[in-house]
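What follows is a single structure, and I will ask about it in a moment.
Note that one protein chain is taken out, while the other chains of the complex remain in position.
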Amino acid sequence: MELLGTAAFAVSGAVTALKKQMDVFGVCIMGLTAACGGGVLRDVLLGRVPPAMFREPVYALTAVLASLVVFLLALRRAAFMKSHLFERVLLVSDALGLGVFTAVGVDAVMDAGYGGNVFFAVFLGVITGVGGGVLRDVLAGDRPYIFVKHIYACASLLGALLCCALWRAAGEAAMLLCLLAVFAVRVLAARYRWSLPKAPSA
Amino acid sequence: MELLGTAAFAVSGAVTALKKQMDVFGVCIMGLTAACGGGVLRDVLLGRVPPAMFREPVYALTAVLASLVVFLLALRRAAFMKSHLFERVLLVSDALGLGVFTAVGVDAVMDAGYGGNVFFAVFLGVITGVGGGVLRDVLAGDRPYIFVKHIYACASLLGALLCCALWRAAGEAAMLLCLLAVFAVRVLAARYRWSLPKAPSA
Partner (left out) sequence: MELLGTAAFAVSGAVTALKKQMDVFGVCIMGLTAACGGGVLRDVLLGRVPPAMFREPVYALTAVLASLVVFLLALRRAAFMKSHLFERVLLVSDALGLGVFTAVGVDAVMDAGYGGNVFFAVFLGVITGVGGGVLRDVLAGDRPYIFVKHIYACASLLGALLCCALWRAAGEAAMLLCLLAVFAVRVLAARYRWSLPKAPSA
């Protein structure tokens, strides 16, 4: 499941890189950053060094492979990349990645024995979920997605809270429910363009 | 005192977010980043993980509350936000935050037993002082404040040097003197537009 989330986020990084006219190496770096950045932040904040991405190369390899697939698609099937269907694939895979990484982040805090500190667990779940995307956007020179997109970090926050609430009762099942909640909130928010209140231009 | 500095920096983050038309969630994230970013950097560089902000939720809660107050002010008292008085409140609170965090950063190095390494203490004091602001500006897509504002990191540097010089003789009082020195230099520099030499446009 974590591999799926990794691939999904790598696709989002690779697509960002293509929009910025980066070359094939840049596409891979951006895919890697989006896919593994959140996990590296999580591990550094937890004191688990070297971070998991260096200890288990399978995640980085998955991210690079997914990025290369996107690059080849852009070369061979440029029309597909602009299609409405592709937009949807991107939204769904990104929402999936957000859900998976939020759940994984909460799980990592519990595993490390900080289960009593719900605040930490929720916070690190959100950082794991959105961190890769924030790093991706900073490197690309974009305003981070979480400040722009409807209910992005919010979906992750709701999922992390749910995961912590159900942890004792449900164990592993809490992670699955978290994933589903994040996915549902994120996709519905994008579909119906939910948004949070803003102040009138200051 | 650290809570005061946290609230002061959160206000600066929230105001930045409002200028960028972010929604209420973005305002809170930017407030949190500005208020807690410097401390997280300090703790990661010191090897104190999980960082204090996760172990003591009161700081993050203070930051979020301060950010929400700013958001409500922007909704209800938009005129006040544009007033000269508000600019001054912002300057004073930011200078206070800079002083508090610089002193706290030096103190953390001393506490961790690296007191013999003055270079490290001074450096980490400055990073704790300016780190949150730098992260805030990078996330907002602005050129970091420390490269733009007159004598900002410099004020922090002077305070950190003073704090280290007086540490053995004065202990806790050194932190207070550091705070006052940073505050005074920063406010005077802003008032009289002091600036450092630049090279003619290269």
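In this document, chain identifiers A and B correspond to the written order of the chains, with residue numbering beginning at 1 in each.
Here, a contact is a pair of C-beta atoms (placed from the backbone, for glycine too) under 8 Å apart; a residue touches a chain by one contact, two chains touch by 3 or more.
Note that the structure is a prediction, hence the values are computed from the model and not measured.
When the omitted chain is restored, the residue from A:Val24, A:Ala112, A:Leu166 or A:Leu188 that touches it is A:Val24. Here the missing chain is touched by one residue of A:Lys82, A:Arg168 or A:Arg191, and it is A:Lys82. Among B:Val134, B:Ala160 or B:Ala190, the one in contact with the hidden chain is B:Val134. By the touch criterion stated above, the residues of chain A touching the omitted chain are 15, 17-27, 29-30, 40, 44, 47, 49-51, 54-55, 57, 60, 71, 74-75, 78, 81-82, 138-141.
Where chain B meets the omitted chain, the residues involved are 44-47, 114, 117, 119-120, 123-124, 134, 138, 141-144, 146-147, 153-154, 195-202.
The definition used in the following text is that only the chains that are shown with their structure count from here on.
Inter-chain spacing, taken between the CA centroids of chain A and chain B, is 29 Å.
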